[in-house]
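Dropping a structure here in structure tokens format, bear with me for questions.
Each chain you see keeps its place in the complex, though not every chain is here.
Labels run A, B and C following the written order; every chain starts at residue 1.
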Amino acid sequence: KSDKGADGQQTEEKKDIKVASHIPPMTDMLELVKPLMEKDGYNMEIVHVSDNVQPNQMLKDKEVDANFFQHPPYMELFNEANDANLVVVQHVYDAPLGLYSTTYNSVEEIPDGATIAIPNDTSNIARSLKLMETGGLIKLKEGVGIDATQKDIIENPKDLKILEVDLLMLARSYEDVDAVTMLPAYAEPLGLNPAEHSLIEEGKSDFPISLIAREDNKDSAAIQALAKHLSGPEIVKFLEENFPTTYKPAF
Amino acid sequence: MEKIMEYQPEIWISIGQTFIMVGISVLAAVIIGLPLGTYLYLSRKGNLYENRWLFAVLDTFVNIVRSFPFLLLVVFLIPFTRLIVGTAIGTMAATVPLSIISIAYYARLVEQSLLDVPKSIIEAAISMGASRTQIIFKFLYREARSGLIFGLTTATVSFISYSTIMGMVGGGGVGDFAIRYGYQRYETELMAYTIILMVILVQAIQVTGTRIAKKLDKRS
Amino acid sequence: MIQLQSVEKSFSGLHAVHPLSLMINKGEIHGIIGTSGAGKSTLIRMMNLLERPDKGSVYVNEVEMTALKETDLRKARQNIGMIFQQFQLVMNRTVGQNVEMPLELIKIPKAERQKRVEECLNFVGLSDKIDAYPAQLSGGQKQRVAIARALANNPPVLLCDEPTSALDPSTTSEILQVLKNINETFGATIVIVTHEMNVVKSICNRVSIMKEGRLVETFSIEPIGVDLNEDHYIEDLRRIAKVKD
């Protein structure tokens, strides 16, 4: 059920590949490489999904061939819990988390009892808590990893109130709280970037957004072609042109 | 405006997706929700075909479906969805959980409409020796028809709202489009445009439904 | 033939009908009279088991109604026409469609139904209202639709709960004539609950009198026949008129 090439340029059948993704800029990058894949003989379909679990579930169930929306630690969590064998094929870009505030210009200024909004999904909760730990705002239990929760906070000297809200709402709650941890995808439209505006520097990121596939298809020609294009010069150019201060290639 | 022109094809596609999702849900509501609601009504204590067990089973089923967080219902139904449409993603797959919720939802509205049919009508039916089917189709539905139509209208509008969430399994649709392009990309114009489209769609459905319901109501 | 054997009925403590027995012969026109709340409607509704007696048995045409299973009971009821005290028309069906109802239920072909509907509406003088909805009718017109509906499938037994209460004397006369005719032509058994002595006198062969849930008396009378003179009752008034304005 694959399409014939446009303009009848080729009669040979194209191979289908399905990639699940979520929001820009991931979806934009996929759109960008779609014509490149086309040239290589692949008919790539982007499945837009508005959920953070379904893309992995779909990949595991072989409904899609790859997904592109997460960082490796998040994938690990899924693998562990669902007995899945998803694998990282290609790191694509880094999206550093930042702590942003309308009223305060440094971590020290944040007063006692302040409210901090953080994303409400597992890995981003942990990541946000870690970021706050880095900034000296809180202290976490020794050795907690990517599934840390508020329960793991052992010291909270400023008695901060930490409020978990949906990723999509973070940017909107920016004015309602004392500070927000946000990913660039959400901070950028507010004119904020991690390099200039974040109160805490995340440092070396363990969280590159990556192309993920399964153990059984990671070496297939199609996945490899996609990996190649997602780490190609077009992507570098795209990131530099559109997000000079926020996103950095991770390859 | 430029943006709107640029995205015109995508908008049309998502309108199509909404129509598929809502259309199939409405069909499911009528084909399965209507009989389900009818049996809820009939099997109730003190009613025509009183049946404690049947009522308890149907009532609980409807409650379970309706109490599941919708997102989790979608997830929970994935194996079933795959069984029915062969895949768990895309517009067709989205219609399965949407239809299940539509069925449960419309069943309640049907139950309510039937509860408002005067008992004397059923008595007249019984005195004429009408069969179960005849009582249902020729008396109950006839007398409740405007309520049934009005309820279906209310339900359809809810289905449209529910269909928005089906973006999570790649269902698409106007609502999802509005969220993806308008909200996440901060294209406020695009978002406003699609929302206006939805309002017009809903308004058209409601006005038509209300009008038909009124026209069919000859009770006074 | 309708036979009630020590039937009784209570509504949450209230004894609407005390144990009573009554035998109505085939082809008889039987009147039931009694004060308001005496249990007349309850009694007549027990004859087709719309109200199931708490005790006792009901026979209609040799069949023990109280022993029938649902489907058989359904069949039996198709042979018992009923005119309700409150009409109980289907409001979302036109007059014609209401009268058609009993015929539709027993799956008479459309054309035949149509003919019969026209005939019955003609009996009750409502041919011109065939496409009206019940909500557009006067009280007496609704009652006549209910009568036409009960007659539609020519039932051998006809139960009438105050069938002419909303009708003027001349229309009543016409309706009584119709009942008399189907009684004479088809030998239909007819039970009539009524408050009007003229109805009883005109067509009943026997009368039962109820009082506080009990059958106090049953006796035969010689019906004097139906008086169809339209202006008869106005004449009567004119006789006693003092002045004509």
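Throughout what follows, contacts are C-beta pairs under 8 Å (C-beta built on N, C-alpha and C of every residue); 3 or more make two chains touch, one makes a residue touch a chain.
For clarity, every value in this text was computed on a predicted model and none was experimentally measured.
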| item | value |
| --- | --- |
| Total chain copies in the file, per protein type | A x1, B x2, C x2 |
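To be clear about the criterion, only the chains that are shown with their structure count from here on.
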| item | value |
| --- | --- |
| Topology of the chain contact graph, where touching chains are joined (line, ring, star, complete, other) | line |
| Most distant chain from subunit C by Cα centroid | A |
| Interface with more contacting C-beta pairs, comparing B-C to A-B | B-C |
| Nearest-to-centre chain - CA centroid comparison | B |
| Computed distance of Cα centres, subunit C from subunit A, in Å | 80 |
| Where subunit B and subunit C are represented by their mean Cα positions, the distance between them in whole Å | 44 |
| Distance between chain centroids, defined by C-alpha means - subunit A, subunit B (Å) | 36 |
| Residue numbers on subunit A that touch subunit B, as the complex places them | 20, 23-24, 47-51, 53-54, 57-58, 61, 63-64, 168, 189 |
| Contact set on subunit B toward subunit C in their complex | 120-121, 123-124, 126-131, 134, 138-139, 142-143, 145-146, 216-220 |
| Residue numbers on subunit C that touch subunit B, as the complex places them | 48, 50, 71, 73-80, 82, 84, 86, 88-93, 101-102, 104-106, 133-135 |
